[in-house]
Structures are given as C-alpha cells and as structure tokens.
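Shown here: the complex without one of its protein chains, the others still in place.
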Amino acid sequence: MSVLIVGITVFVLAAFVGFEVISKVPPTLHTPLMSGANAISGITVIAAVTAAGLGSTAVAEVLGFLAVVTATVNVVGGFLVTDRMLQMFRRPGAKDASKDPGAR
Amino acid sequence: MSVLIVGITVFVLAAFVGFEVISKVPPTLHTPLMSGANAISGITVIAAVTAAGLGSTAVAEVLGFLAVVTATVNVVGGFLVTDRMLQMFRRPGAKDASKDPGAR
Amino acid sequence: MIELLYLASAVAFIVGLKRLGSPKTARSGNRIAAVGMAVALVVALVDADIFNWTTVVAGLVVGTIIGVWGALRVQMTAMPQMVAVFNGLGGIASALVAAVAVLESDLSALPAQTTLTILLSTLIGAVTFTGSFVAFAKLQGLIGGNPIIFRGQQVLNASLLVVAIGAGVLVMADGNPDVYWVLGAVALIIGVMTVIPIGGADMPVVISLLNSFSGLAAASAGFVFENNALIIGGALVGAAGLILTIQMTRAMNRSLANVLFSGFGGGDAITGSGEMSTKPVKRATAEDAAIALGYADSVMVVPGYGLAVAQAQHATRKLATALEERGITVHYAIHPVAGRMPGHMNVLLAEADVPYEQLLDLEQADPQLPQTDVVLILGANDVVNPSARDDSSSPIYGMPIFNVDRAGTVIVVKRSLSPGFAGIDNPLFYNDNTLMYFADAKDALEQTLVALRDV
Partner (left out) sequence: MIELLYLASAVAFIVGLKRLGSPKTARSGNRIAAVGMAVALVVALVDADIFNWTTVVAGLVVGTIIGVWGALRVQMTAMPQMVAVFNGLGGIASALVAAVAVLESDLSALPAQTTLTILLSTLIGAVTFTGSFVAFAKLQGLIGGNPIIFRGQQVLNASLLVVAIGAGVLVMADGNPDVYWVLGAVALIIGVMTVIPIGGADMPVVISLLNSFSGLAAASAGFVFENNALIIGGALVGAAGLILTIQMTRAMNRSLANVLFSGFGGGDAITGSGEMSTKPVKRATAEDAAIALGYADSVMVVPGYGLAVAQAQHATRKLATALEERGITVHYAIHPVAGRMPGHMNVLLAEADVPYEQLLDLEQADPQLPQTDVVLILGANDVVNPSARDDSSSPIYGMPIFNVDRAGTVIVVKRSLSPGFAGIDNPLFYNDNTLMYFADAKDALEQTLVALRDV
C-alpha cells in the first residue's frame, strides 16, 4: 500500500476525529481552544527541523532556519499564551463557563 | 513505515472516531444502533472471501466457506433487521425519541 | 484505487454510525453503512486473487438467503435475540478466517505480530460466538433467564483463562498448530462461562458488549490480512459498541462491572416464587376493571413486556379511545427499559397510532401518578416494582421505577403472579389499592371494553 494512500487514510481519519472531538464548546473557551489548536498546528516544526537539517545551499539553510524559528515561536508561544488565558479562569470563571452550554 | 505501524495508527484513529461519533444516543435508538454497528462488524466478510478464496486443503475450504456464510449472514441480516427496526419509528416514534435526550 | 475505495467504504461506516445515533437520520445512516459494505465487498472480490470461486459465491449466496430469511421473519419482540445471533456469527467468521490462515500458512514461519493477531481474532471471535448464542438462548427462553451460578465458578473461569493464555504463549513460542486448536476450543468455553452467570434482563447489554468484541475480532483479522478497511471498520465498532454498552447500563442506572459480575437481572427467583402464592391478592374481573376505569377522571396506562407478548397494542388503543369518549384523560407512562429492548413500547404503541402527545416518559409521568385516579398496568412488572425503591437488598434496587402505588387505584393485567424478567416478586401486587386481573392482556382489554358499555 503506497505511502500516499496511507497518508490519505490517516488524514481522513484524523479529520473525522477533529470534527467529532470539538462538540459544543462554551463561548468562554473559544479563544483558548483556538489558541491551543493553533499551537498544535505548530507541529510543522517537525518538518522544519528536517528541512533545516538537510539544507545544502545557503538560501535553503536560511529558509530552513526561518522555518524552524517561526514554527518554534508558534509552538512555544501558542501553548504558553493558551495556558495564560486558561489561568485566568479561576473557579468562578470556570463554573460560569461550564454552565454556559446549558444556558444556550 | 511498516505495515504493522500503519495498521496500529489506523486502528487508534478509527477507535477515536468510534468513541467520539457515538454521542448521547436516545434509549429508543440503542437497539437499532447496536444492530447497525453489529452489521458493520460484518466487514470481516472481506477477510472471509479472501480466506475462502485461497483455501487449498479441503478443511481450509470448508472453514473458509463457513466463514463466508456466517459473515454474510451477519452483514445482510444485520442491515436488514436494523432497517426493519427503524421502519417502526414513524414520525411520532421518531419525535418522541428525538425528545428523549432532553428529557434525561 | 482499491485502497481509496476501501477508504470510501470506511467513511460510509463512520457517517452511517453517526447518523444512526439520531432518530431523524438513523434509517439513512443504516443504509449508507450498507452501501459502504457493498462497495467493500465488491472491491474485495475484485482485489483478492480467488482460486475457488464456487466456494466463495456459494457462501455468499447461502449467507444472503439465511440473512434475509432470518431478518424478515423475526418478530419485533425477538429482535434483540436476532441481533445476538447475527453478532455471534460475525464473531465466529473472524475466528474461522484466522483458522484458515493457520491451515494455509506455517505458523512457526509467520512473523510474531501476525501470529499474535491470528490468536486474538480466534480468541475474541470464538468468545463472541458462544457468548452471543448463550445470550440468544436466555432471551429466547431456551434456558432460564436467571444467572447460572455454581460453586467454584470463579476458579474454573480463572483456570480456563490461564489455559487460553498458556496455549497462546505456546503457539507464539513454537508455532504448534495443535495447541492453536486447543486455544480455539477453550475460547468457545470461556464465551459460555462468562455469559451464563449474567441475568437474562441484562442480555441486551451483554450483546452490545459482545458486539464491540466482534468489532475487535474483525480488526485483528484486518491485521492478519493487512487490510485497512477491516481495521477501520473493526476499530469503529469496537469503540462505538463499548460507548453504547456504557450508555445502556446508564439507562438502567448500573455500571458495566455491576452488570457483568453481579449476577443481577435474574434476581433470586427461588425465594421470589417461594413467597409469591402465599400472600393474598385482590382479584378483579373485566367488570371490576370497567367500573374502576369508567368512573375515573384520569387514567395512566403503564405498558410492559406483556403487552408485546400479547400483541395488545391495538386493543389498548381501542379501550383508551372509549375512555376518552367518556371524557376521561388517558396517558401512557413509558419506562425507558419497559419491554425487552429500548423503545420497545414506543414502537408498539406507534404501531397502534397512539397519539404521540399521550406518551409520557419517566420524568413526565411519575410526578403525575399521585394525582392519577386509576393506573392500568398491562404486562409490566419490574418497571413498577416498589422494591426497587424500598428494598435495598433487591437486585433491582436503585433502578428508577413508576411509583404507581402512590396512585388511587392500580389495576394490574397479567396472566399470573409469576415474576418479570428480573425474576423477583413484586410487593405491588399485594397492596390494598391493587387489583390483579389475571388474563392475557389482549383478552382482558377486549372484555373490559365490552363491560365498559354497561357501566
């Protein structure tokens, strides 16, 4: 079975998981969830290190370097900022939010 | 990437989909859903035809034959019986059921 | 291409399962899944290099005939049994496939993972097979619904498991095929032993769990044949079945462990029947029933499994209409687990075109009971058994019930004092405000209807 097919299969399944895993989210969590998901999309850092690793020409190396930097910012910054947002939800905040879906 | 790994990856993802796809189901639908899922598990018929196809010894051929028969019964009967069950839910039944989750 | 088609059918399964979860889309969901299956099968026939077509085709034809025949002739009330049978067959199919793989290949030559998955699909498949058929037998009444428990059962089961695992290890070690067959045999026994101690009333839960198993068996077969469609379909059902099982137990407010290991659902029939006949009950005739109903302002009908057995849904509707013509308000109290499958009562009454507004669920009906003049219980028993509320030693203690004993008068229509599916006695029958009308539900309703004219 070709790598492409595997990729497609995996992609489709993962997409389904993505669709299903996000059920009704209370508005209070929209931003943190967006931010967290964004951090996950930084997974491209894996490709970035690989690319930067194999860069033979100067240009390629510069681009690879930039790729690693930007991807890393996305990952590190993303998870940190999400954590900071969620930190603000003390119990009241959280309680309120958890009530939210019922309310709508 | 070994076929086994691919299999495991696919398995895990599909399992997640399975977990997520079944949200709160109204009790009225428990039996039909069970029956439908059961029919899907008859997918083993694919393996059955392959097995029956390659049977070289008599024993293997008999077992293969039985595998095809049983799997086919599961598939055909399963989908049919599910359809019959669901057929019984006319609008009132359906309405009632769709109301159900709210009620509990 | 082949693979993409397989993927497409897998997607069809996913979409189908999702749609099956909601009443409006359920039917289409089932059909979508069926189409996916058809596609997968065709692809398989094209893809697999098949030597003996006759065998394959013959198998498909025979299987289809049996499947169609079984699915069409089964009655609504027997559906759960039917599902059990189909599920068992699916399980054994996976096991047989594994067996063929063993026959066709030299176990000791196979890579470890293949052997492992062969063993898994054999084990799980076989357990599913016998387990499902025991469940069938219990639901069908071929064997008693009560838990079959005997001295040293745990020990036996434990040792069986040890043997199975041991055999598995051996096979892995020196690919000895004979040991493999031992494993298969033991697995069949394990299937029986694990289900017999579970009460008949819990069989639907057991079937749902075994359904999840047959999914896993299929998935392992998928690993053996390195086929992703199988793996996906199997994993899907494995997971979905598990979730569904848990939801079912919740509906009966129990835990899965409690269902599997508590020997509940058949209750203690012996002492039950022991007490039964002794205590006095108030017997009622059609006339008594007609009078009680005819002069009531509000009537609550509580249908149960007996209504299904008697196929009395139309008779019920007729009587209700007659009462309404007398200006009496009639409602139906539908318990989530009344009957033998969820939605059983909804299906029956829908068949008799009972107006949807008159069907009340547990949360709606129970509060109304104290203000209800007459409760008419048609072949229901466990769902109106007060010991679920009062007697913490009762096997059904904690299950939500209709507190009908709080209503004015209770008329119970059943053929005898014999217990319901939980196999336990029902204190309700001996209350002062309970009238026992011993008859087949359908006859009882028709005679009451006649008697009502002269009231």
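We just call them A, B and C in the order they show up, numbering each chain from 1.
Heads up, the rule we're going with is that contacts are C-beta pairs under 8 Å (C-beta built on N, C-alpha and C of every residue); 3 or more make two chains touch, one makes a residue touch a chain.
These numbers were taken from a predicted model, which means no experiment stands behind them.
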- [ ] Mind giving the shown chains that are in contact with the missing chain?
- [x] A, B
Open item on the list: If I consider the whole complex, including the chain that's not displayed, which of B:13, B:69 or B:86 touches that chain?
Closed with: B:13
- [ ] State which residues belonging to chain A touch the missing partner chain.
- [x] 3-4, 6-7, 10-12, 14-19, 21-57, 59-61, 63-100, 103-104
- [ ] Over the whole complex, note the residues of chain B touching the chain we left out.
- [x] 1-2, 5, 8-9, 12-13, 16, 20
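Throughout what follows, only the chains that are shown with their structure count from here on.
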Open item on the list: Taking the mean of the CA coordinates per chain, how far is chain B from chain C in Å?
Closed with: 16
Open item on the list: Could you work out how far the Cα centre of chain A sits from that of chain C, in whole Å?
Closed with: 42
Open item on the list: Can you work out the whole-Å distance between the CA centroids of chain A and chain B?
Closed with: 33
Task: Residue numbers of chain B (touch at least two other chains) - done: 3, 6, 10, 14, 16-17, 21, 23
Task: Sequence positions of chain C contacting 2 or more other chains - done: 10, 14, 18, 226, 228, 232
